[in-house]
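One protein chain omitted, others in place.
Entry: chain A
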Amino acid sequence: MSAQDIILSSGTSELTPAAQVRRKLSKVAKLFDATKCNGCKACQVSCSEWNDLRAPVGSFQGSYQNPMDLSSECWTLMKYQEVERDNKLNWRFAHSACMHCDDPACLTACSTKGAIVQHANGVVDFDSDKCTGCGYCVSACPFDVPRLDPIDQKAYKCTMCSDRIQVGQEPACVKSCITGALKYGTREDMLFIADLRIKELRKRGYVNAGLYNPEGVGGTGMIMILHDINKPQDYGLPADPKTSVPVKLWQDVVKPLGAAGIMATVAVACLHRITVGRNLVEEDEPAAFDHTHEDKSDKE
């Protein structure tokens, strides 16, 4: 995508914002409807195919979920969350990938200028060439999505197939979804469709059905319809995700205060030096090489 499309860039502040002219472009979203998902893993496979990712084959861990976790080579994972309801096993299928937050904690925490960007369409993307592998995004993400690659030490995650959506196609996962659980379009359209679907679900008896679009991160570019919106933990989702207190303190308090403290110390030191002057010792025992006796300093 063109440089004019980058509306947020890591390592910059409000003093030097990224390009803002296309900020009004409509944002896109992926809508995942957990009530329609049957856990077929087509999204997981097509993600791996389109993005040329081949995670190492794992071992059986007592779950249909495989691999067990996201990795630098697994950007979309079908999670088989096991929940007990009325003494019966229930699966809560969760299409697990980057949420593309409006206010991304990874971007806030990133130590490098431009290594994490947000495009005008809302997609949060990593620039692997700039990534240094500090891992700040890995610990900052409230959804535990980015992963460092063990070989190249760079962070990776779902790009929402930005190469596909750039040319007007939907992400690979959406393209391959057989039940219509995944949809893609403008955020406005997705919110509208989700609203209709939730009304229908409630009519059919799912009184707690609702939309997962957490406020704490400014809303997300992947919104989810859940059977029970009061229990996002059942899907492996945090109840109230947001940029954490230490990350905020570090960026918004320690950095400006630190800069002020360092500059103030240097300023006081310079002022002191100029006003008080040199602190010289009058030698009572002149050095043998000191012929003139003019040099009263103790410099050797």
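We adopt the following convention: a residue touches a chain if its C-beta (ideal position, glycine included) is under 8 Å from a C-beta of that chain, and two chains touch if they have at least 3 such contacts; residues count from 1.
The definition used in the following text is that contacts and distances are computed from a predicted model.
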The complex has one chain missing from view, so what does its UniProt entry call it, picking from "NADH-quinone oxidoreductase subunit M", "ABC transporter ATP-binding protein", "Formate dehydrogenase subunit gamma" or "Ring-1,2-phenylacetyl-CoA epoxidase subunit PaaB"? "Formate dehydrogenase subunit gamma"
From the listed residues A:Asp144, A:Asp189 or A:Asp228, report the one that touches the chain absent from this view. A:Asp144
Hidden partner chain, touching residue among A:Thr35, A:Ser111 or A:Ser162: A:Ser111
With the missing chain put back, one of A:Phe32, A:Phe93 or A:Tyr136 would touch it. Which one? A:Tyr136
From the list A:Ala3, A:Ile178 or A:Leu249, which touches the chain that is not on show? A:Leu249
For chain A, which residues reach the chain that was dropped from this view? 10-12, 16, 109-113, 130, 132-136, 138-141, 144, 148, 150, 153, 244, 246-247, 249-250, 254-255, 257-259, 261-262, 265-266, 269, 272-273, 276, 278-289, 297-300
